[in-house]
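Accompanying notes for the structure given below.
For this depiction, one protein chain was excluded, whereas all remaining protein chains were kept in their positions.
Should a chain be cited, it is by its letter among A, B and C, assigned in written order, with residues numbered from 1 in that chain.
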Amino acid sequence: MTKITFDEIRPYDLVLMGRVAIDFNPLDYFKTLVESSTFKKYVGGSPANIAVGLARLGKRIGFMGRVSDDRFGEYVVNFFEKEGIDCSHIKPCENGEKIGLTFTEILSPTESSILMYRNGIADLMLDPADIDEDYIANSKALLISGTALAQSPSREACLKALEIAKRRGTVVIFDIDYRPYNWKSADEIAIYYSLVARRSDIILGSREEFDLTEALIQPGADDKQTAQYWQNLGAKIVIIKHGKSGSTAYTDDGRQYQVKPLPVEALKSFGGGDGYASAFLYGIFEGWDIRSCLEFGSASASMLVASHGCSADMPNAAAVSDFIAKAKAEHGDVFSSEL
Amino acid sequence: MTKITFDEIRPYDLVLMGRVAIDFNPLDYFKTLVESSTFKKYVGGSPANIAVGLARLGKRIGFMGRVSDDRFGEYVVNFFEKEGIDCSHIKPCENGEKIGLTFTEILSPTESSILMYRNGIADLMLDPADIDEDYIANSKALLISGTALAQSPSREACLKALEIAKRRGTVVIFDIDYRPYNWKSADEIAIYYSLVARRSDIILGSREEFDLTEALIQPGADDKQTAQYWQNLGAKIVIIKHGKSGSTAYTDDGRQYQVKPLPVEALKSFGGGDGYASAFLYGIFEGWDIRSCLEFGSASASMLVASHGCSADMPNAAAVSDFIAKAKAEHGDVFSSEL
Amino acid sequence: MTKITFDEIRPYDLVLMGRVAIDFNPLDYFKTLVESSTFKKYVGGSPANIAVGLARLGKRIGFMGRVSDDRFGEYVVNFFEKEGIDCSHIKPCENGEKIGLTFTEILSPTESSILMYRNGIADLMLDPADIDEDYIANSKALLISGTALAQSPSREACLKALEIAKRRGTVVIFDIDYRPYNWKSADEIAIYYSLVARRSDIILGSREEFDLTEALIQPGADDKQTAQYWQNLGAKIVIIKHGKSGSTAYTDDGRQYQVKPLPVEALKSFGGGDGYASAFLYGIFEGWDIRSCLEFGSASASMLVASHGCSADMPNAAAVSDFIAKAKAEHGDVFSSEL
Partner (left out) sequence: MTKITFDEIRPYDLVLMGRVAIDFNPLDYFKTLVESSTFKKYVGGSPANIAVGLARLGKRIGFMGRVSDDRFGEYVVNFFEKEGIDCSHIKPCENGEKIGLTFTEILSPTESSILMYRNGIADLMLDPADIDEDYIANSKALLISGTALAQSPSREACLKALEIAKRRGTVVIFDIDYRPYNWKSADEIAIYYSLVARRSDIILGSREEFDLTEALIQPGADDKQTAQYWQNLGAKIVIIKHGKSGSTAYTDDGRQYQVKPLPVEALKSFGGGDGYASAFLYGIFEGWDIRSCLEFGSASASMLVASHGCSADMPNAAAVSDFIAKAKAEHGDVFSSEL
């Protein structure tokens, strides 16, 4: 049976690298951003959300990143510290780069879009020189968020961290997290996504994200071909997400597992992915079987789309377990299965 | 007596050029930006505020600028159009440049600071090719905001507009509006501010702004020397602002006039300058004597610092007149004087 | 009669600012650059050639500029020093910028073109902070070469030097020297050329160069209108060059003088302009009447097009005088006239 083995004596469970942003979610939603007039600020950005999610689930988390040298950078670090995330490897930028902003337009519970500020952006200034080998060697796992590959020097910081992680036995988790900003071409995306994917132990992405990753390798592949390709290169778990129809996990013992979303009244259509990633990884760190990991992830995803924030609304383990228990009580044990 | 002569048959009173931004003012203020969590969005940016101010005072206003090609750009144009400002010369950017954002930190009624997003900024993409000679020739006056000189191609767009305005008999108003963002050095500031100032009919600035403008010409000049220098080059009115101690207008007939702030309970310490500029210029367009112009400007300034927004709270003429009448009824006619 | 008055006690006659380049002229010429295979290296670049020309004519010359921090930068400074030019204000670049290269294609005595290397170029790195007020105040005149206005920070260095020169009573000479490289648009050219021209005492340019300068002011002007415009703004001498048909000088006493090229067997069609400028200015520094200045300039121009190099072949005063004497002996005193 597929099992990720972690070096249990390492002090950190997971070190993440990539963007931290500030989300501004409208309080007067269900209208366009032209009309929404008041906004609530939250710490955001996919790896930041996952970091908070795992911290609330009790894991020991570190973050390597760059923030702006201003009140907003201060806000992020303060928030992380309150959540118990180690901020020793988060540095302010030196040339006026700003932390990214994400204004969300919530048109309905199922329709949303985002307006991102990512020009002269702080997170992409993470430099190879910022990468501390000991920090990576002190963590059971390293999570690389694909957005961090979009530009230099953050791109090279990730590639350096990857090299170190492989050499020092740190498990590599690649969350593709595609954002169109900052990338120059589809070729660039395919090149750098696949460079990281080919040396990763766990890869998470949507079907569209795997298509981008495989554009130069096997365009038009289906999920099985995708899983096969990366497992041949060493991946142990490949998770392919299909939005509302749920997601599938392929493990390197040749098995595959499916999970469906747990029912919930959604407020917004984003944030679920980061809930999913953090809760799924929590199960992996705990050594759970894959079905349990998937259910935990799917439950957290549902809880997130029902709330206004992302990082601020990450649940703890008891809350996720309760949520699952209630869903199963009502609908039966129908959410996950081995295929 | 100093009197600015306008070509009365021109359809526009004033065309402005420079930044349009979006202000996010905290609703939970009197704390730092780290702690403030909800924000109200307003159209902002000094020339945008002045444009709205004058439009509400009944003037026919046009704007030359660039906005982002997104919901925020749409928001600004919608707002301007509702205010009756001509938007025929506002164009979206083509390479992902974003409209500027200004997050205001209101620590107390007298202490505030701002956190600006001006990387990859839309307004500085105004291009010399955008400048329409007929538009300038159809306006009585052109207002150049100093911030628009900070970078190419907006810098050259201003210098081209200036050349056209001089040739076509359009009165040139220079509002120095210094913002440290985007400038490379004090030399650069001094060079471009003085280039515009030397061909302007009306110049408005604080003592600090005139110091920046004159750094290569007469460092350490006092107000009289400042006024003298620019009047020798052709300026008709030079206004030097001194914050809470009021401001002084020097006219090219050798006279000088002082105005003090009208008493008000302030909420914030910004926005007053744009109220001042719009109401003062209103008086100038109306052909009022300088003292009346100054009083009108000072009254509007006071009204603005007492309100939460800037553009959204620009008063109409009746409101300003009422405000002045009440202040004089209480304190006497003590606010302005010829020195 | 028009006469430029210099402050005779100043130690330098002329300080120049702008590009220094290295010319590579083919030894196997009268073919294309595809075929030419051996090249001779010379110090080049319009203001550098004029500096050498005037130094050989006995004037005290200084230069403000930036060179590459390599053997080629060393070569230029060595050459200048041997020519007696003061190099105290020539600095090496700090970020790998390279001195410009000019490969000349000499197809015939009348047809030539150039292939310039001006990417990441040293001369345009001249910084406003490099400009030394005392140096300008110690020179009778300052020559600004138009190419130096093409990009920041060199552009602002020129504008700062101009401001200082005006304030310190240093005569300003503007050699338009148009090169298409590095400029972004016709508007930019018109804006910056006219900014310098409007404060210059002597302006030299071809008809095409004045057209570029006046594009926003009086497109389609003829020579008289051109001269008139700049003289109204303060120019004392305006020289308009017409290639092989000679050139015309307009002086602010309302007179105009013409000079034709002195006959010579040409080898190449470039270099003449810098010979002309240096020898003409020599006459101006000597206090000669305009006709004599023009003849001296025209003679030097002819000598230059007959030689392989530019800076290396600049003549001394005796050689120019001899050349004029021989031409007049053969053809009569027919080269210059008042119109």
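By our rule, a contact is a pair of C-beta atoms (placed from the backbone, for glycine too) under 8 Å apart; a residue touches a chain by one contact, two chains touch by 3 or more.
Treat the numbers as computed from the prediction; the structure is a model and nothing was measured.
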Chains shown that the absent chain touches, full complex: A, C
Selected residue (touches chain absent from view) among A:27, A:191, A:306 or A:319: A:191
Of C:13, C:97, C:175 or C:274, the one touching the omitted chain in the full complex: C:97
Selected residue (touches chain absent from view) among C:33, C:212, C:264 or C:320: C:33
Residue of A:96, A:109, A:153 or A:246 in touch with the missing chain, whole complex considered: A:153
Contacting the left-out chain in the complete assembly, out of C:41, C:207 or C:242: C:41
Chain not shown, touching residues in chain C: 24, 27, 32-34, 36-41, 70-72, 74-75, 78, 96-98, 101, 103, 105, 115, 117, 119-121, 181
Touch list for chain A against the chain that is not drawn: 128-129, 152-153, 156, 159-160, 163-164, 167, 184-185, 187-188, 190-191, 194-195, 216-217
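Assume only the chains that are shown with their structure count from here on.
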Arrangement of touching chains [line / ring / star / complete / other]: line
Mean-CA-position distance for chain C and chain A (Å): 61
Averaged-CA centre spacing for the pair chain C and chain B, given as whole angstrom: 42
Touching two or more other chains - residues of chain A: none
